[in-house]
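One protein chain omitted, others in place.
Right, subunit A next:
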Amino acid sequence: MWNYTDKVKEHFFNPKNAGALDEANAVGEVGSITCGDALKLMMKVNPDSQVIEDAKFQTFGCGSAIASSSALTEMIIGKTVDEALAVTNRDIAEYLGGLPPEKMHCSVMGAEALRAAIANFKGEEWVDDHEEGELVCKCFGIDAAMIERAVTVNSLTTLEEVTHYTKAGGSCQTCHEKIEEVLEAVLAKTGALAPPKPHAPGTVGLDAIKPLAPKAEAAPAKLTNVQRMQKIMFAIEELRPQIQRDGGDVELVDIDGKDIYVRLTGACSGCSQSAGTMMGVQAKLVEALGEFVRVKPASLLPVGA
């Protein structure tokens, strides 16, 4: 049985704003009965003030899908359309006190329905690209097609690289075998996968003995600021589950050249081991960026920065 938080249960057993909203002028529908999850979000937006005055939902789905929908309506009522656009799936999950990693797609569905409804209100066309291929990483909602694209475009060769580029497999890790299959299929197609050299029976082939990797001193290709920031964000995202398991959390606050400011929260704040945690974050970032950076607590952020 899933380990749902009390907040998820509360919103599932007594959903808020369930049902049809007759005077809706913004409707977003995502998912389908085929994939087992569907959400119809209906909002009444004041055309002058752009404020979402009311919102209701109808959901076909599991407990966390219904809870995510209910939470979403509570979060957006009273917000302007532009304010609501800032609501991410993470916000929905956090509002609920967290969702099991395998259920994060329920919060993604909520965020997508919101965007679809706002697009509908603005008279824009909403493109739902959710169901492109088989969903491989359920935690981050990454499908096979996206992994294939990332592997091809960036010439990726390892599972680790796929995780770095797409986030797929970065959380619960249950999809690692599937990612490897997708990876192998692409590599086989592009011919990047050379067959191992045969060797005499009962012996170990020389190809099995890997030479020591040369010291990495070659200057890595210069990253753009955005790429660099993304790398830092991904690296921290990867670390979070580990830190969360210990009851804490880490959040990126600012990047100032070589100085990266983070905030430790939960059990980590004030923990005697927090310096060690900071060192761990630093090591991870150095590895991810291939350059030396200093990780500092947010409290050291220069005033006025």
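The rule is short, and it goes like this: a residue touches a chain if its C-beta (ideal position, glycine included) is under 8 Å from a C-beta of that chain, and two chains touch if they have at least 3 such contacts; residues count from 1.
The working rule: contacts and distances are computed from a predicted model.
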Hidden chain of the complex, named as in its UniProt record, picked from "Cysteine desulfurase", "Response regulator", "AtuA-like ferredoxin-fold domain-containing protein" or "ABC transporter substrate-binding protein": "Cysteine desulfurase"
Hidden partner chain, touching residue among A:34, A:224 or A:299: A:34
Which residue of A:58, A:80, A:173 or A:244 touches the chain not shown here: A:58
Residues in subunit A touching the chain absent from view: 1, 12-13, 15, 18-19, 29, 33-40, 58-63, 65-66, 100, 102-103, 105, 135, 138
